[in-house]
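With one protein chain withheld, the remaining protein chains of the complex are depicted in position.
First chain written, first letter: the chains are A, B and C, and each begins at residue 1.
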């Protein structure tokens, strides 16, 4: 029997702008990464999303991003490690206050978008991020790309880390995701996507685009939260794991 | 023998922009209200200001403001009490994370500018602000205009409050500050300013613009932090209190 | 035979956030008020919306708002007339550049949300707005609440003005809209709404909440652009006017 966590980006609405089907997707995932106002989210959205996650028994994490609302935090920016440290402290603290205000505690931190991708490859940036999280609360769990510089940095500073894998993305022989600019970056076939993720969870291997198996840790799976298809896939992946005797539960409850 | 706290707004720089003489003024005040990124301040400025205040043994407070950087939080905005609650939680949490990261704890919260002034008169807004602070940490002390709706709301929700007075502003018979639009709003004469504040601290009275005394609580005095004159006045007020046997110390150390 | 213009707020999306059914509603309206990046919109959305409006032969106007993205420009702010002047120049210029880049010219300016409402009642604010528009281009037409301080200010500074009326809002005896906080602010019944607006266009009168007729000029009608019902109403109002021999056409083409 194995275990796996399902995480999803949530609380990405902003003011009058709505994104995501937070209420629905919270029925399927076990960890919620809540935007903190830099790339998405605002104080009111944060409060509502925290409340909703708690009602549904879903663990809460901060989802800090780059200060780029118009780009949704998806555009790389040449920030220094010190700036990364500072913006992670700020955003984690802001979300933590909403969680504390509801009498609960936060489980994890997962950097968003370009910050996540930059950190996956940059040891100095990753270490700054990990140190920021540790400084705010050493019990927080760092979610990062499986086997990347980010999870390595988390382990180095003494944080518990969760290795994240993707069901709908193909992998390169070095464990990185195939760039979205490449034709085979995405796995469209839902069966194929589930089989890839099931094998990662059960066996700890994934077949890369180079047709070679590599070892991969799969503590948590990234689930998309927008669109009907995403909801269907979230439900199906959850049922699929049940059939396979994989227990779906939040990282820190294991 | 009496006690009084001296507080000052700090950490108001932003990116390449510098405001205030934080390093110098921290030698004279006992409580620092640090901007939280909405009306002034940014994550890096917040970290540096927290570190500086701790080095100088000055107590730290969050200084949440309206989301109006270009207006420096000085323009009233028609926000709802719920929005006030949410933006206070967010900003207090963000600053608290920097304080925690340095192994310290926060003393107080003082709303900034238009938020402070709106709250002084609006019981619903004040109650939302007080509840936000209480929800994040019931030990935090709320700084508000002496005798205003804000201090009343703090007391109502169970927070310890510090009644704030101004040395360089004249008072109305209802205890409010004379509007800056009026000719006699400011006390320019430094001796007169010190005498007013000394009387508030020692006797608990202030003479209003209507030439009548009113009772006023003076737990903490607002000190300005920009300009050489401000520094001189801060030093003089501190020495003046020493001569008068008034102990200048941070609120929570009393 | 009469004439009337139908205007709608458009280009309110922002980055990854989508609002409104711009493509559909442009088939029914004759004037598009395009957000300019302060309360909604971003440079890419502005370019796309300008292009779309031009393709559909709809006249373009700038829709400047308060600098309050999270509040969608709907929260009053205590800005000075000078600040209003400056922010209108800025936003009108930004939109005009996109229109010029496509080889076209702009028809009008309509302030948004709280700026529109504040201006309707405040002669100084209105005059600053009208002067800003005139300074950028005296040929621009100012859209403002019919008979309000804003249209008065436009006329005073020498701008052509378009008096705007609402089909789905009730009126007070002084010509102002019934506040949304009042129970009878909105006209839900579509027939009743059309009848009100038809009478305003044909006869120049509206029956107020005080059950008394007042004179009202109706040069342009505000049409909502979000939701299926809005689309249906836009189509119906357009057909209704055709039946009544009211020509629906953009202000400056008359």
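As a working rule, a contact is a pair of C-beta atoms (placed from the backbone, for glycine too) under 8 Å apart; a residue touches a chain by one contact, two chains touch by 3 or more.
What you see is a predicted model, and the numbers here were worked out from it, not measured in a lab.
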One chain isn't shown here. Among C:70, C:95 or C:221, which residue touches it? C:95
What residue numbers in subunit B mark contact with the hidden partner chain? 14-19, 40, 42, 69-72
For subunit A, enumerate the residues touching the unshown chain of the complex. 67-68, 70-71, 75-79, 114
Contacts of subunit C with the missing chain: which residues? 37, 42-44, 46-47, 82-83, 85-87, 89-98, 100-101, 132, 135-137
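Just so it is clear, only the chains that are shown with their structure count from here on.
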Are the two sides of the subunit A and subunit B contact the same residues or different ones, given that same means over half of the numbers occur on both copies? same
Quick one: report the Å distance separating subunit B from subunit C, using the average Cα coordinate of each chain. 42
Whole-Å gap separating subunit A and subunit B, where each centre is the average of the chain's CA atoms: 39
Multi-chain contacts only, two chains or more: what residues does subunit B have there? none
